[in-house]
Structures are given as structure tokens and as C-alpha cells.
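In this view, the complex is presented without one of its protein chains, the others remaining in place.
Naming follows writing order (A and B), and every chain is counted from residue 1.
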Amino acid sequence: MEILLEVRDLFTSYGIYEGRLKVLDGVNLAVPLGEKIGLVGETGCGKTTTMKSILRILPPGGRVDSGQILFKGRDLLKASGGEIQGIYGSGISMIFQDPTAALDPVFTVGDQLVAVIRYGSRVPMSLREARERAVAALKEVQMPDPKRILSNYPVQLSGGMRQRVCIAMALATEPELLIADEPTTSLDVTIQAQILRLLYFLVGRRNTSVIFITHSLGVVREMADKVNVMYAGTIVECGSTEEIFSHPLHPYTIDLLAAMPRLSGGGLEERVPGRIPDYLNLPVGCRFQPRCVKAQLRCSLEKPKLTEVRPGHYVACFLED
Amino acid sequence: MSLLHKNNESYLPKRRRRFNFKNWRRNWYKFSRNPLPVLGLVLVILIILLAILAPWVAPYPQHAGKFINLKERFQPPSAAHWCGTDAMGRDILSRILFGYRISLLLGIVVLSISVPIGLTFGLLGGYYKDTFVETVCMRITDIFLAVPPLILAMAVASVLKPSLQNSMLAISLMWWPWYSRLIYGVVSGVRNEFFVQSAEVIGASRLHILLRELLPQTISPLFTKITLDMGFAILVGASLSFVGLGAQPPTPDLGTMVSEGSKFLPEQWWMSVFPALAIVLVVLAFNFVGDGLRDLFSLEQV
Partner (left out) sequence: MDKLQPILQIANLKKYFRTTQGTVKAVDGISFTMEQGETLGLVGESGSGKSTVAYMIAGIYAPTSGQIIFQGRDISVLALKRSLDVKRSIQIVFQDPGTSLNPRRTIEQILMLPLNVHRIGPPRERQDLVRNLLQKVQLLIDYAYKAPGMLGGGERQMVAIARALATQPQFVILDEPTSALDVIIQAKIIKMLMNFQRELGLSYLFITHDLSLMRNIATRVAIMYLGKICELAPALEFFQKPLHPYTQMLLSSIPVVSREEEALKPKKIQPRGEIPSPVNVPPGCSFHQRCPEVMEVCKRVDPQMIELPGEHFVRCHLFH
């Protein structure tokens, strides 16, 4: 099983007026070829920071302190600007959370799609051919009447249709890795279901690897083969979807699942009250320890590392020793 | 059991004064990241101090009023007269310092008149959006805005007797609609936010909503504009007195000084140039401070 992207011991921080926010605390992530990996966590856990570190689009004040990000064996953090440019679009592509913000409102859909296709293609392409490809891309994302859509502005489309355009743009360059950051959070439920199904089908057909970032456990269960649960800048649990949902081991994962309201009745349990940690005053030792029901003395002194506890199921917790 | 049942057992801490100290430090940090606002602030403070203390700081305070010494007229800049003397033999530097008094006074008066008027119109127009009140407020604003500002000021100032007071009145008349527009923009944008609707649902009076909920939202653009406007109001005042519609001689007014001195260019250059530089200095200083305030009030995370 070949690993397409591997993140090793990533430490990222942001500098603000009060000090330095040490957000990412040794993130370890692996995306095998052709697999869909879910990255789940609540707001502020660092999933967007991880993504921005991978793509080197951290805002001013943010920097990667240490670690490696290996894409097809090459460390992205050490690559030059030119090399990174070559990787974006054709190697790695992105879908953002808010399709309205991701599309430029003053250009037509066609302009933007054609631009992506032309600049992303490895061989020079004529305008006409790019337009034909754009129409084909829109057909693929099941847009009705693609030719007319090309001359529409984003504001004329509904939220779901805009997201389809973004998906078409992201996949038009045939990337090997797709990063989808909460692609359906801003959409209605019935539209969300359709978009997710479409995405699932498209990446399956192309055998694209996907990192699916979301805070919704239900969505990740439908979309991902493997799940990484993130808390306060570290991966606390990682394993196949089936395994994580049937045998959650880390106290945080268990808390998350207990808190979810269930269609069958139940859920909405709050085991330990707590907030996301204050990144200026982080506890020594396990970052989840202040909220952990089962914390022991050791947890406040040392940081647990991800260890394989069941086959293919990794947990960062001392309980499993 | 009522939600508001007083819990007699718990110890409730006494009222604490809000300490804003941490806030002041952080605000200063935002303000001073760029050196220019700091420079501007220093200059503004300096100019204000000089203006207040002019009778004691100026080398020849008596030159600021009626004074004629034809022996000393048209002196170029020298040790005795840093900025030279004018056609009446009066020390230009002293007159500049006293001129600052007039300019700053003009700025303060103009803003004290136009800001409240503009605020009222803008607040009412923005809150009562899509009603008759808005139409009245904003169309009146538009009428005043439609007349070219300087022309309006000149028209008013020439109908009334030319004097400092009348020029201040004239400038205020053409100044307030800009505040009305600014406030209207802010208020009408915020007017439908949830916290305003909360206040309505709770039953707050309209006065409360206008003054306590909406008005605080205007503080940052308002203060930024006020600071920038100090400089521009001074400039407009100088323009009016340049054409003779402002303060009358022998009152030392920077615009009048530039005007009188322009007749003697280019030989006695100092008579126009120094007063003009004085205007530039004060306008720039306020501009820099205004820029700094804009950075200060911005919501970006430092």
C-alpha cells in the first residue's frame, strides 16, 4: 500500500500579541494511495491549520516549527516555490467550505473553470479545447444545462450548484490528492446528501486520494475509509471507519459519539464539561487530560503517543498500555 | 423555582472596576506598528501645546495683533526672526503660532457643530430605513451634498459679513452631510443584526436602541473620520481665508497669511511658504493620526 501523503510530527504555531499559540503538537497523518481519509474534530482543534500547513498557505504570523510533509516522497516543507506551484492543481487540489467565497464573483463560471483547466494542464491547450473540457467537467458533476452555466456568474447559482462548480474545478486537473475542507457544512441537508454522493462517486472513479475535513461524525462515516480524530493539535485516535465507530477507544472519541443526538433516540450526553484548550496556557502532558474522565497522574506529566492497540487502530492514550 | 431566586449562601464578589489596562497596551501596539501615526500623534500634541501656549512661547506675541514696524518689514529668515517678517514688519513665526490657535479653533467648532447634526440625521435615517423618516433625513442630506462644498461655503460666507465666525458657520453647513452619510451607512448596515432585533423583542425603547445599541457601532469610523477631518477642516478654512472670506486682518490666520504673502512671491518667498508649510504640517499630522486610529479600530487579530 503506497502512501501518497505523509505528515510526520508536524508542529505549527501562530504568533499573536499575547504570545505564541502552539497549535499543532506533533501531527501524524498518512494518506495511502486511492483512499479517503477523514479528519474529524471540533472547532479549534487544528484541522484547518494542518491543511494550511500542508498547502503552505498559513496566514502571516503562522509558521511550521518542525516536522515533515512528504508528498510522493518529497518533503513539501523543503521544496522551492516553483516546485510547490507545480504540485498545486495537478498534484493536490482543494475544495473549500464556503463555495460563495471560493468563487470570484466578478468572473463567470466559465472563465474560472477554463482558467483552471488551462493553467493546470501539463500541455498547452487552446481556448476552445479548454471550453469543451469545462462543459464535460460540468456534465460530470451533474449540472443541468452546462453550456448555459458557463456564462453564468456565481451569484446566479444556488449554493449546491456553486459547490458542484468548485468540485469540477478541483477535479478538472486530475489531482492525485483532494483536500475537502467542510465542503457541505454550509449546504442544506438534502443538497448535502447529493453533493456527498457525487463526490464519493467521482473520487472513486478516478481513484483520487481524499482528505475529508469535517466536524460532523455522520458525514465522515459516510465518506471516509479511515478516520483520524483530532483534539487540540494532535491526532488522538486513528483507524478504519468501521473500527472507530464500533469500538471507539480514546475518551474524547467516546465523548464525541456520546454527545451526538441519535435518530433512534438518545445521545446528547455530556460526560465532562469542558472547552477547547486555551492555546496560550496548554497543560503539560496530554492535552485532553483536563477534560478526561479517566485521567491518571501520568496523563498530566507525559504526552501519549499514537500506538497500535488493535490491528490498524491507533490511539494516543495511556489507558491502553 | 424562579430563575432569579437569590442564592443566599453563595458569596458574591463585590463590584470590581473593569480594568482596561491590558486593553490600552494592546491598542497602543496596534496604533504604533506603523511609525507614521506615532509621528503624527507627537506633532498633533506639539501643535496643540504650541497653540495653547502661544502667548508665552511665541518670540513676539505682540505681533499677532495690530502692530506696525515698517523698519523691520520684509526681513528674510534670520536668527531674530526664524521665519522672517511680513509686509507690516511682524514676525511670521509668532503669527503662525497664533494662527494655529485660529485654525484649531475652527476645526473644533466646525466639528462640534457638524458631527452632532450629521449623527442625528444618520442615526435616524439608518434606523428608520424604508420609512418616511429616512426619506426626509437622507434627502435633506443629499440636498446639502449636491452643492459643491467650497461654493456653498463661499456663498454663505459672502452673504454674511466675512469673518471668522461666519466662515466657521459656512463650513459647518457643508460639512455635516458627510457625517450623515457615514453614520447612515454604518447604522443601516447594522440595523438588522440580531442584537438589535433582540433589543426590540425584549422591549427596549427606541431611544435606547438608537443610543445604546446602534451609536456604539459608529464609534470607530466616527473617530477616525473626526481626526482626519480636523486636518481637512483647517484646510478648507484656510482656503476660505485665502479668498478673503475668513478671518479678517489683522487677525493672524494661516490662509490669509498665504494669501497676502503670495503677492510678494518669489522674492519674499518666506511670507507665503512658511504659513503654507504650517498648514501642510498640521493637516499631515492629523492624517497620520487618523490612519493610526483606523488601524487601531480594525478588528484584525494582532
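Miscellaneous remarks
As a working rule, a residue touches a chain if its C-beta (ideal position, glycine included) is under 8 Å from a C-beta of that chain, and two chains touch if they have at least 3 such contacts.
Keep in mind that what you see is a predicted model, and the values were worked out from it rather than measured.
Within the set B:L70, B:A146 or B:I202, the residue that contacts the chain not displayed is B:I202. Touch with the chain omitted from the figure is made, among A:V219, A:L249 or A:A295, by A:V219. Considering the whole complex, the residue from A:L103, A:M161 or A:A316 that touches the absent chain is A:M161.
In the full complex, the hidden chain is touched by chain B at residues 1-7, 10, 12-13, 15-16, 18, 193-206, 208, 212-213, 216-217, 219.
Within the entire complex, the positions of chain A that touch the omitted partner chain are 42-43, 158-161, 188-194, 196, 215-219, 221-222, 245, 255-270, 273-276.
As a working rule, only the chains that are shown with their structure count from here on.
Between chain A and chain B, the centres computed from C-alpha atoms are 50 Å apart.
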